[in-house]
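Every protein chain of the complex appears in place save one, which is left out.
So that you can tell them apart, the chains are marked A, B and C in the order they are listed, and the count of residues begins at 1 in each.
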Amino acid sequence: MRSVDIIGVGMTPFGKHEKTPLVEMGTRAAIEAIKDAGIKSSQINIGYFANMQAGNLTKEFTVGQAVMWGAGVNKVPVFNIENACTSGASATTLAWMSIASGQYDIAIVVGAEKLNVPFVPLLNPSMRDINVLEGNVVINGFAQRAVRHMHSFGTTKEQLAMVDVKNRRHASMNPLAMFYKKPVTLEEVLNTTMMADPLTKLSCCPNADGAAALVLCASELSSQYTTKPVHIKASVLVSGVFDEWPDMETFEEDQRASRIAYEKAGLGPEDVSVAECHDAFTICEVMHTENLGFCPIGEGGRFVESGATSLGGKIPMNVSGGLLGKGHPLGATACAQIVEGVRQLRGECGDRQVEGAKVFLAECMGAELRGDAKTCTVNILQK
Amino acid sequence: MRSVDIIGVGMTPFGKHEKTPLVEMGTRAAIEAIKDAGIKSSQINIGYFANMQAGNLTKEFTVGQAVMWGAGVNKVPVFNIENACTSGASATTLAWMSIASGQYDIAIVVGAEKLNVPFVPLLNPSMRDINVLEGNVVINGFAQRAVRHMHSFGTTKEQLAMVDVKNRRHASMNPLAMFYKKPVTLEEVLNTTMMADPLTKLSCCPNADGAAALVLCASELSSQYTTKPVHIKASVLVSGVFDEWPDMETFEEDQRASRIAYEKAGLGPEDVSVAECHDAFTICEVMHTENLGFCPIGEGGRFVESGATSLGGKIPMNVSGGLLGKGHPLGATACAQIVEGVRQLRGECGDRQVEGAKVFLAECMGAELRGDAKTCTVNILQK
Amino acid sequence: MSSELKPMLDGIFEVGPPPRLLGAHCPVCDQKFFPKPVVCPHCLGEVQGIDLSSEGTVYSYSILRIPNMMYKFPQPYASGYVDLDGDNIRVYGLFDPEKVSEIEIGKRVTLQVGQIGIGLDGKECLRYYFTPQDGGGK
Partner (left out) sequence: MSSELKPMLDGIFEVGPPPRLLGAHCPVCDQKFFPKPVVCPHCLGEVQGIDLSSEGTVYSYSILRIPNMMYKFPQPYASGYVDLDGDNIRVYGLFDPEKVSEIEIGKRVTLQVGQIGIGLDGKECLRYYFTPQDGGGK
């Protein structure tokens, strides 16, 4: 296996972009990433496009080829990837594999999503899934976890709310975030509409439009194009267990994916300088912090309260603002996590820069089946 | 790169399966392929699921993980792939890459589609594409090619209709085809409703439901499981050119993809014993026959008329019945082509067996952008 | 309850009385499943249909307070996971819409079937739900 670097990144602002078509958002992120990489479009050997809802919301299919051609990438293999919230990381894993295997030298990954369309239906993993037919919409699964976490570990609703306060404070320093310069208070989070106890409206990430892109290159070639390559130390995807005994207190997928990733990287949680995780709901970040090994199982609520996961803390989580602060354009989300990681390791993040950041970890998780996550990804980057 | 074999195949009948959910169809094909391979589900290291329309028609997402778990495949990486009609072949290329690279030993590919749902809208590549907004639905693009082909090469509407007559005759010998035991006459094809001149209703493949699955294995390991491995000599995917000068008389993508595939396989069109191509419309097969190198450009109409592409002819095309005879469950289609190839090379095809078949080629093509195919695949298999 | 109403999916439960969840059992792996899978996912062998226990204990729950218009669920409604007595299986289901405030972790519940919401065809349909047993808890 060859070593692989990220040599270029690009990202549109996340937010409401009613007037911008999906394809144009993806193309704009791709153009930025290609220019940032210092390559020509014609040097790209293979492309992966990540999206979840275009077939449903705007009736667009096989979108990646149009996105890529807008950025001058044609003829080469292009694959459209859907893996729910992990679509962008799943595409990154395939791009990594394409180069690591020695078959391709330079790959592009673009994730894009357009959710702000007229008449957005309630988004759910599958209209035909028995649990969805029996009422288990996305937020219910996470409320069930929150209820169980509070019961077993003494986590408080105030601690859960602190995740949003922290991530909105982080987002207030990120010009690309939906909530740039819009922090919130603990009282505001606790007092918004109750969606599913204990999750209030501000405990849930907002839908957003946006795109993010990465250019990957074999490490042996990257010095030709950039002086600031970021190394991919591990790019891991796992699926859930789906057996008859789902556990709502832990994310087994997180534990398994991160164990594999740490082992491949030759690193441990103590080596990570800064991390992004799938904070679709406040409870998610609390559990991810535990299950990725940053604090003991059950301690996530007290850990966020201690400030350990804030900018300046022991392990800053979601310094970009996370999904709660940036917004959640599904197919773009996991690419945007990696964009943040690359920029943190390059030291380009201004007010929200984590000083001396050397190792970055991105976790994402998507869709539910039988009480488990269908898909979970961990990417580890090193300066 | 390691050599890769196909060691197991499975396929549901293609047709109208209103009562069978998409996930169940995929699972049933996967179970058959796993049993055919002589492996246990737990030996599979990675999975790829191909589908195009589930997000649109049945509002199902991230379907592959549910399909795989139904066949006992969990925990391992699973990717959902959409590349229009080539989704199944695109997934196969990724599965091939996963094993060829040495990272995984055994992979499963499942393609499935459910099109027979209440209120199926007109399926088109993108509601936002300028050409679709200007009226260019799928059949128009192929009628424009037919008109041009007839103009430049003297192809007749009777020759086009002969493609359907041939493929329906082939399908009549395939118990898994939608039109099993239902051949048609030249007059019937010519006299059905005119859809877009010169393409009549019977010149167009019908929507269908169905699933097909493949188990791929590193060649160095396949003898542990099977005595009849089929070798993947090339698995190629290309995208279109999309520039300002589309050519309606040839499929440049076919020419480019097959040139790469023949070179990788160390074989030429003269070595191919039997082939499947994307005969979504009769004109498609005429053009594929030319552009894959089986006859000179412009001769496709006279070539089908000569009987060369019929069972027993020089290069039998779509002996399974093709899309015209089997039906076209989009995500399953390109997997089903490969299932037919494996069974032909194993000599398991009964009445429609091509005697002494040694080399098989499958071509597929999907979606249109700016007058070119977005995606085109060529897979070459050898006994 | 009207006998004209259909279950939200076929093959998931018997209306009764008494109502029953239709599970399955693999004799080779000695494992129970709900709902009945196509084959046993562990050995790909045939599974045998069985009735599951209709009593159990609440493992976790959620109360959705915003509208879920998809299948016209009541507002609010509770749902979550129940550990079925003696079956070594944790199943997801709705809780009694009339008794949302009584649901808590550890609560003993009993299976019921009744009209809740609409089905895939847009018509009113039957769903299974668990209702709290009298005594104990709230």
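As a working rule, a contact is a pair of C-beta atoms (placed from the backbone, for glycine too) under 8 Å apart; a residue touches a chain by one contact, two chains touch by 3 or more.
All values reported here derive from a predicted model rather than from experimental measurement.
Partners of the chain left out, restricted to shown chains and counted across the full complex, are A, B.
Taking the complete complex into account, B:I139 is the one of B:A71, B:I139, B:L176 or B:C349 that touches the chain left out. Interface residues of chain A with the unshown chain, by the touch rule above, are 24, 27-28, 31, 34-35, 41, 69-72, 74. Interface residues of chain B with the unshown chain, by the touch rule above, are 121-122, 124, 127-128, 130-137, 139-141, 143-145, 147-148, 151, 193-197, 242, 244-246, 248, 370-371.
Convention: only the chains that are shown with their structure count from here on.
Chain C has its Cα centroid 41 Å from the Cα centroid of chain B. Chain centres here are Cα means. That of chain A falls 33 Å from that of chain C.
Across the assembly, chain B contributes residues 69, 74 that each touch 2 or more other chains. For chain C, the set of residues that touch two or more other chains comprises 41.
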